[in-house]
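The chains shown are only part of the set, and none of them has been moved.
Naming follows writing order (A and B), and every chain is counted from residue 1.
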Amino acid sequence: MTAWSGDAKGSLGAAPGVELDEIASMPSGPGRVWLTCIDYSPGEVLIQEIEDLPDFLSRHRPGWSCVRWINVAGLSDMGVIHALATKYEIHPLAVEDVLHVPQRPKVEPYGGEESEWRARLFILLRMLRLEGEVLRGEQVSIFLGHKTVLTFQETRNDAWEPIRQRLTTKGSRLRNNDASFLAYSLLDVVVDHCFPILEHYGDRLEDLEALILERTRYNASGDIHQIKRDLLQMRRIAWPMRDVVSALQRETHECLSETTRIYLRDLYDHVIQIIEVIETYREMSSDLTDTYMSSVSNGMNEIMKVLTVIGTIFIPLTFLAGVYGMNFRHFPELSQAWAYPAFWGVCMLVAGTMLWFFRRRNWL
Amino acid sequence: MTAWSGDAKGSLGAAPGVELDEIASMPSGPGRVWLTCIDYSPGEVLIQEIEDLPDFLSRHRPGWSCVRWINVAGLSDMGVIHALATKYEIHPLAVEDVLHVPQRPKVEPYGGEESEWRARLFILLRMLRLEGEVLRGEQVSIFLGHKTVLTFQETRNDAWEPIRQRLTTKGSRLRNNDASFLAYSLLDVVVDHCFPILEHYGDRLEDLEALILERTRYNASGDIHQIKRDLLQMRRIAWPMRDVVSALQRETHECLSETTRIYLRDLYDHVIQIIEVIETYREMSSDLTDTYMSSVSNGMNEIMKVLTVIGTIFIPLTFLAGVYGMNFRHFPELSQAWAYPAFWGVCMLVAGTMLWFFRRRNWL
């Protein structure tokens, strides 16, 4: 339950923009921060786990390095945020967005030629993750410069692992391209992360559908409700993601190469596909609710009907038995020898007539 | 109930536009009016509670003052409105909108270079407030000039308190920026006021969901109905607010600085987030209604079923007991010694067969 409600609560009363000075004075939270720096060029690659950030920042990057990618996993250490924000001149509003999770996925250009700030493309996304049956979203912030990519994750996880492996593979397309292609690859990882999750919900819908249509008296309303709620949450993330990729693909920016733009077209198709699957699943859940309700009321009615028919047949018979249990002194039938067998005959006649009547009107 | 219906009633037959002369002749209502004037510059700040308005207006503002912000809390004193409208040359239609609450949130430019009126940006918003469980909206009008901001509130409250505190803090971004940044900050306060309210409704939806899924026979239809109605009211305010922020961000106006425009981009994101949360909550309420209805009918049917099954088992048995209570004189079974135990045997057989039948068809 907390997964979706948390989304709305995060940024309450957030002060607009965080100044570099303010960051330094903000209290650092608990938990560690992991920093990784990868420098690469078509020919070489160097992966460093950064322990001493100030020292690291004071040194120059290797001369052969075409792209430097610094990944920050964990947002608790304000000193780290401050040092990086200062070094890479990040706009206060962007710093605020990185720190106040959750934000809506968005892309924002900062700076540029005629601005005081250096040209940066700030991309903010949410990566979906299934923990058991609970859907969680984790914020991923990407700052794209000309030769630098800076990424922030909420927690340390292995989402970037495939990217790292492709970076260490000589001759891979990633190694041969520029920083914007790395950013595209990171986006691609975030987007493609949705597919197994969608698959999971597709399977659950299939299972529910089978359960409902086979009528095994399974109470599906809670399950359908949960799927609907999770799909709603996914949709709230997928639609702005579409806007992000669409904006990246449409608008030119000095940090985005032409090659990357062609690949973004492909990514856009993936996002559209995700949205369409979500919408399709949502409509399927609605249809499933209808089918479930009609199935429940159908099965229920059938039960009630058979039961009521049985009851109705016996009601007149019980009346009849009651009649001949009366103690009137002057009661001609009671003394007849044929009375008792006749009673059974009448009972069978009545029951038979009612059964025939019910069957003729298709009630049985 | 009155919260939303009041919205529609306010501006019935409002005469279009209020002339300055007319204001003076309009009857003042009951209730006090509080006027506060804050002059500030990066270096200095002066807060005045204005008691004698004509005297105040006759004096010039201090030479060091970069921005003057006059806040009017309470709309009952027509003399005050008239004096300010005259002094700051407010368009009759804008005065009308300030006085006839509630209005739809909107932004309207008045005047400008080639007009007879001075350039003003008139922004009208509604600030949401929860009083206990009742949702209320209060109108906030902002007039933005080059170096002046004029605000009108319906009642005196502490909504502007954080702004005042930031104004008295030397070196704050607010102090170092122009009048449009102050207007932006006021808008930000109004918009961010929605988040705790949304959080409140999110919590109520969570609670209701838990109640419904745990099936504690709680009658949730009234609660869901009230949430739906309140969300409807919030939506009616949030959508035009989006238009207001979007218009401010998109269209250039001589009173809006470039810095403010960048910050408005952030505000726009907040409004979009609010709208998305509202829409999500609305869909969740609908899903919750469905789940509630299906849950109610499910639980109900289960009860009815068990009860009917019990009834149905005893109906044939009662008939049988009635049969052997009949007083026929010629009644062979009655005189048999084995008859009474046999009766119980038949009863158990019939009940057992029915139970087996019901269980096999999954009715129990």
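In the analysis below, contacts are C-beta pairs under 8 Å (C-beta built on N, C-alpha and C of every residue); 3 or more make two chains touch, one makes a residue touch a chain.
Note that the structure is predicted; figures quoted are calculated from it, not measured.
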| item | value |
| --- | --- |
| Complete-assembly copy number [criterion: all chains share one sequence; 2 shown] | 5 |
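Please note the rule applied: only the chains that are shown with their structure count from here on.
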| item | value |
| --- | --- |
| Geometric centre distance via CA averages, chain B-chain A, whole Å | 26 |
| Parts of chain A lying in touch with chain B, wherever the complex brings them together | 1, 4-5, 7-9, 11-14, 16-17, 19, 93, 96-97, 103-104, 106, 108, 216-217, 219, 221-222, 224-225, 228-229, 232-233, 236, 289, 292-293, 296-297, 300, 303-304, 307-308, 310-311, 314-315, 317-318, 321-322, 324-327, 331, 333-337, 339-340, 343 |
| Chain B - residues contacting chain A, complex | 173, 184-185, 188, 192, 195-196, 198-199, 202-203, 205-206, 209-210, 213, 262-263, 265-267, 269-270, 272-273, 276-277, 280, 283-284, 287-288, 290-291, 294-295, 297-298, 301, 304-305, 308-309, 311-312, 315-316, 318-319, 322-323, 325-332, 361-363 |
